[in-house]
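Chains shown are a subset, placed as in the full complex.
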Amino acid sequence: MSQAPDKLRVGIVGGTGYTGAELLRFLVGHPHAEVVAITSRSEEGVAVSDMYPNLRGHLELHFTTPDVDRLAACDVVFFATPHNVAMRMMPALLAAGARVIDLSADFRLRDADIWSQWYGEPHVAPELLREAVYGLPEMNRDAIRDARLVACPGCYPTAIQLGYLPLLESGWVETSGLIASCASGVSGAGRQAKVPMLLAEASGSFKAYGASGHRHLPEIRQSLGDIAGTDVGVTFVPHLLPMVRGIHATLYSTVKADAPALDAMQAALEKRYEAEPFVDVMPAGSHPETRFVKGANMCRIALHRPEDGDTLIVLSVIDNLAKGAAGQAIQNMNIMFGFSETAGLEAAALLP
Amino acid sequence: MSQAPDKLRVGIVGGTGYTGAELLRFLVGHPHAEVVAITSRSEEGVAVSDMYPNLRGHLELHFTTPDVDRLAACDVVFFATPHNVAMRMMPALLAAGARVIDLSADFRLRDADIWSQWYGEPHVAPELLREAVYGLPEMNRDAIRDARLVACPGCYPTAIQLGYLPLLESGWVETSGLIASCASGVSGAGRQAKVPMLLAEASGSFKAYGASGHRHLPEIRQSLGDIAGTDVGVTFVPHLLPMVRGIHATLYSTVKADAPALDAMQAALEKRYEAEPFVDVMPAGSHPETRFVKGANMCRIALHRPEDGDTLIVLSVIDNLAKGAAGQAIQNMNIMFGFSETAGLEAAALLP
Amino acid sequence: MSQAPDKLRVGIVGGTGYTGAELLRFLVGHPHAEVVAITSRSEEGVAVSDMYPNLRGHLELHFTTPDVDRLAACDVVFFATPHNVAMRMMPALLAAGARVIDLSADFRLRDADIWSQWYGEPHVAPELLREAVYGLPEMNRDAIRDARLVACPGCYPTAIQLGYLPLLESGWVETSGLIASCASGVSGAGRQAKVPMLLAEASGSFKAYGASGHRHLPEIRQSLGDIAGTDVGVTFVPHLLPMVRGIHATLYSTVKADAPALDAMQAALEKRYEAEPFVDVMPAGSHPETRFVKGANMCRIALHRPEDGDTLIVLSVIDNLAKGAAGQAIQNMNIMFGFSETAGLEAAALLP
């Protein structure tokens, strides 16, 4: 790639949601990036810091309506939109020479038919599905470096893949009967006004949702299959937590007879991730808490094997808005433009 | 049994914890019971309503030190103590003629060795383990009726058993590979001052705990084995929710090839529980929320079979302090003394 | 009044909001009432227990569209609607012989002009404003008994009046310079889908709102003026709490030079409320917590006089949905129909 500019000119499409806000929070502190355009049809003309007062004094931008020419003039464009937006603008944007990091679901699946089945409408840019690079740096760092279009993983899939990855790569566990019992804070549902997401409805309570089928399932299947090199059988049940940020994945699998002992697995896990700046393998038997990563681009995982039986458990936590969305997107940007991969992402999690 | 008195005279040992407080909340509204003694060594002389001001105007009792004679004069004695207390007083109390409902872990397991292994000390009343009736009315109603000593199930085991019970009774699912991924509000940890249970530590976060082994596991194994009529293979992972009340169990199992279709299972489930006043089978595909049972002696469950595959999921919710502890204890009392089983337990859950 | 029927036939207009749900929760346990009609234009045909699953097994009703004839056939009709609904239906309903308990703001103010000024539209039934009895039993019990139309106080005004009442009645404090610094849980804002009430927005945070003027102010002014027998000067600032239920009022006033000492004030306060079943004067220096009244029709108050100076403080807590709305409405119903005032309202608060 060509030399990175001193300050990347960054555009954001769909900046009113939580993912957009989190991109801004990271980017205002990024040494090599400057946000020059942020779009929202509904909020055109509104100062970004009026909507997100935590940014008062950090950012003077106003929302504008999306415009391909203006966006194409950016060095990089992020999509922080619901599904079905990015795929409509993408061909024109790429044609105009932009590099794009899409945080939505539009380019995560390689198979347009599966996409259509889960999203209930045709995919309008199927020809780009193969070009899109799946933006999980821990798997695809090299491909990300040269990509025009990076499709950032979903939040649940990120936590699940980083947890299962060493187990499936090593072949220690069966590829069927995987159970990903996961939970997310409500910010994963976005900033839409919906009754079930009211504090009066969602606080002080816990529930599963989509237990019979959730849109992240095909992405989980595809990505775990890629890791395993074969189709996997996986059950995924998401739950809604009465809190704002954080995803916790409890990942069950069946140990093969010839798998190594827990100590050896732990050592291998640590080795697999030792060069990764944003994956932390905690000591075996640890219980990572979602607050250990609040606001930080970090995944912390730990391994359990109850009573040395045939069930192996990985616990994996991320902040859904950080490593599960905006933080990972910026990590991808850093890779794409040759910056230090940790630039702008060094801050420790907020605790307590 | 002999005729129940007009008003049962009730004693409570260990009334300072949340379970004790919940017993009081139910009992002050019970038509056939009056609390006449409540003990606490540390709080002797303190008015109960000074510790639990929600009871101001409802109860004039003060804590006293535990005294076998005074307790034996009660018609029924509840133990709302940590483990290791009830078993020490039990022989004397029973000898004095009391009927006892123990909410602690002391008499839940039939095997004293297993008890010792998980609680790290010898059981001091092993001769009573066989006599103790396991107080899950949905399984043991008849035995409870005549029991001297009822051992109330733990909170997690209650949610798990009521969920798995129809599946295992019917033989639809494999008895190995059961996975109970559960979560509880912090009141399950009691009222002890512990740093990890501070609001500043536990709110806004989620974590697993005891993932390599938890004290409720042997009880779960024993009770599911009783239901299945054979040993079961079960993995149990509890998680801590950033909220006060509620247990949610997500119960995974593998459907046998000859199991009926989901509709038939749903119908059978509804039939199994149709006469049960405190188990509510929601429509298939529902997602019970813990707030649906907050403060109420109720278990709500729902069935899922994702993509008609071989994984069957039951979602089961209770209030850990109600159907998971004090409510179930009073349900047992009602059965033991011939009252309407719902007496004092009719109130709807508090929502929102 | 004529003899109360064995079971009152109760109608509820606007049953989909939290106030309606709370009415139902209380009424399903009321010994002398049966809900026979509940209306909602938007949810016609929906089972009430589908919207509020805590009522599954307690209530078999479905929402219907509002119909004056059907409602007029009820013994009593509650309005749990936003403002501007009750005043439109009221003339016809009263003409048809119904007795009405209005939980909305439509009939709380005696002055139609002031109402119009704060609600931004004309009052359409001003002739009923004088007839309407302000439903604070601790002030107006006798008038409530015979009322056709009871206007239940707002939630903030209830907490504020019960706190200031003994001080103003006794003439201990100046009637100017009153400051009511209050806070409410989010259920006070209702069940509408609004972004600021999302868990992701409102949890973990605290803010004032309406600090320059809030719609409850004229009601507070009118009612405190009624108590004091003169115009009062009062500043009211509400705040939003990151929780569901509860109102806390911190009520500042300036002690007159000839006021009695704190002890005497405390004694007088206790005497003022000793016959009131739903006002609890805690010991001087206490700090009532909103959880002490969660789910209960109860107000708890406490008196403070820092450093024996000239500032007197009353702390007053209620559950905004109970004593601040539905509970108080049922208390009014009990009075209107000659039941025990505590019927259906005896349950202790849910704690923890």
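Letters are used for the chains, namely A, B and C, taken in the order the chains are written, and counting of residues starts over at 1 for each.
Everything below uses one rule, namely that contacts are C-beta pairs under 8 Å (C-beta built on N, C-alpha and C of every residue); 3 or more make two chains touch, one makes a residue touch a chain.
Predicted model, so just to flag it, every value in this text is computed and none were measured.
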item: Whole-assembly copy number, given 3 chains displayed; value: 4
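Following the convention adopted for this analysis, only the chains that are shown with their structure count from here on.
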item: Chain whose average C-alpha position is farthest from subunit C's own; value: A
item: Euclidean distance of C-alpha centroids - subunit A vs subunit B, Å; value: 39
item: Centre-to-centre distance between subunit C and subunit B (centres being mean Cα positions), rounded to whole Å; value: 36
item: Distance from subunit C to subunit A - Cα centre to Cα centre, in angstrom; value: 46
item: Residues of subunit B touching at least two other chains; value: 203-204, 244-245, 288-289, 291, 294, 352
item: Subunit B residues within the subunit A interface of the complex; value: 177, 179, 181, 183, 200-201, 203-209, 211-213, 233, 235, 237, 239, 241-246, 248, 250, 252, 254, 285, 287-291, 294, 304-307, 309, 311, 313, 315, 317, 352
item: Residues of subunit C touching subunit A in the complex; value: 18, 185-187, 189, 191-195, 197-204, 242-244
item: Subunit C residues within the subunit B interface of the complex; value: 18, 21, 24-25, 28-29, 52-58, 187, 191, 203-204, 244-245, 280, 282, 288-289, 291-296, 298, 300, 321, 346-352
